[in-house]
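Apart from one protein chain that is not included, each protein chain of the complex appears where it belongs.
First chain written, first letter: the chains are A, B and C, and each begins at residue 1.
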């Protein structure tokens, strides 16, 4: 939003729980009574499940964001709701995992350098040395953690130690070609966004462009999702597709797919960083 | 929304006016205090202009929609806001204007017959007899009002008299090939939705597909907008485009354009009927 | 193509077989030497498989299309190629199969009535009576063939007998809710185009919109394909998608999907009737 640039420090709450009468009035009343000014509020009801979802962004009185954060959590609990509150003053610490493909990596870093992402890129982690020079050219610390079938457990332990030492709050898998184990995801316990190069659930797993060419589809896609223990099955954040024809061989699908992957991953990361993505069950509510 | 089918009678208010602190809390609080239950609420701030926009849908206590409608208007006035409130019990009376092209006509009527549109189609008005049989096949009254340069003023007077006698609340120009005069629009004083067969503001006026072919564009479009005194310049409700190549002659653009026109007009009509379109200045806010 | 309207009777050949040097020159030379005039020629090579594909459209000398058809088949054989030749004078006889959903049915028939499809609609076949009046309103013969698990074999036999008696050359499954058996498809032995309401291969089988809502995808799709013995697995002719959000429940997906289904099926039928679709293996080459 254009307003973000000029806006003072604000809070964003993502709230969900059992639907109840007057919930919109209660939340906005709570903020108003404390002297806050609501900038945006967007809510959604899942009628079948009876769940209420809300994203509300406000400027707290006197700019006291930490007091309001605490108080809002307590308030949400009193409503029986789960809440996540983030301050625009907080810049999440982010690590990018890559292998040899560089298109998503360059794309993310250039967007970050141009000021699109309110976060700190604190580490680039790779199982290869190929992109080390590129990363260092951007002034980014580059950590090589080789992974083989035999060393995977050790490698993941090293990655986890690194992420913890840097207090990383978000990992972006920017065409990282290793599958992270369930154990790793559990121990890290924070969001991991992956880009899969197909329109999921079609063509999960390896070599999706080859699978797409084999099946003769007329559109190829890309899907950004939170990584979970089940491969390519996590909550979908964003997807897009592009048209292909018989004139496109697998190499063309790969080339055209790169643009899709960049756009879709970049969009998902933006939404996550702006606290626009609320996960529930295996789905997302994206307040865009 | 899937919920519409099952929902009890509800009210939708479209509200806009000068932004002010606590406005979200006040509106939702007002509804809550009167025992109403908010189903959906969506708001928007134009930060530069300092204007607040809201669409709020609620079920009033005891289903008393007429009392709440009156009271909400008074409440909005007290906030210095303009409001339009419609009840889901009210089915707007709609007239479709057509000439000889039938694709938008069939499309709208079939959607209406399948229950997509909560309105009453009370008249089909045309300057030609060509589609009379088709209209009567659907059981719709068909009014022929021929228009020539010499008789235009008379024709418009006859159209106006008809619309008034039928208490028509919305006119849809479904490829009606006559330009309605400023005087007609002023006297009718209610919304008129037009479909223009280009991506406005490109190719306003006559023969837009010919203009598009001449210019060599790679996409053709369609635009649904409210008709105003300035031809093809009214507030845009919806637009879409489709890709064309050098292999497409003007006839192909016309054929491909028909699908665009149908979809774009159908969407705009749906949004209008669901009270999702708020006009301000020469623009629209569409709460979709 | 706009030119088709004005063009004299022409032939279209769809040709494919092992790639070989000079193949383009040979085909065009053959036509030229017989006094024919090529209107369009489009070719494709599958480099990996070493297969050559061509669609060529020409006006034979003296308009003698039956002699050229015979001769071209012989010529193609001499090149080791498979060929299918159709004359623009030939209007294929088409049957539409439907159940209770009417959107694709109305859409196809209205396009046909407006002259978009150079074919004869000779039968509407349904397992229900619901759309009988609508079909008869269009002047189309309507055949009711009820289908239950117990009577399926009998029903298919009746359908086959009907198709043969009418010399039907193409069957369009316009949201026909019964699965045709492998035996039926083999015995019919002519193309059957189906519309599936998902982006295949995602969500094959029943209730794809429910599956899509369950998985939380951000795009829903539709796929037109030739029916084969394996359900929803035949060669894909056309696909398209549209964006959905958490605000869309299953009913909304169904509603939005109807527009996709109409457009995708209509496009596939058009391409098939214009001899633009060449099937090879389980894929299609579409010369659009």
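Here is the rule we go by: a residue touches a chain if its C-beta (ideal position, glycine included) is under 8 Å from a C-beta of that chain, and two chains touch if they have at least 3 such contacts.
Keep in mind the model is a prediction, meaning the values are calculated, not measured.
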- Note on the structure: Checked against the full complex, the residue among C:42, C:169, C:214 or C:233 that touches the missing chain is C:42
- Message: Among A:169, A:233 or A:252, exactly one should touch the missing chain; which is it?
- Response: A:252
- Message: Touching residues of subunit A against the unshown chain: what are they?
- Response: 1-3, 5, 102-103, 106, 110, 114, 116, 137, 247-252, 255, 259, 263, 266
- Item | Sites on subunit B contacted by the missing partner chain, in the whole complex | 44, 46-48, 53, 199-203, 215-219, 221, 235-241, 245-247, 249, 282-286, 288
- Those residues of subunit C that touch the unshown chain are 2-3, 6, 21-26, 28-29, 31-32, 37-43, 45, 47
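Here is the rule we go by: only the chains that are shown with their structure count from here on.
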- Centroid-based (C-alpha) most distant chain relative to subunit A: C
- Is the contact between copies subunit B and subunit C built from the same residues on both sides or from different ones, judged by whether over half of the numbers are shared? same
- Item | Computed distance of Cα centres, subunit C from subunit A, in Å | 41
- Message: Residues of subunit C that contact two or more other chains, please.
- Response: 247, 249
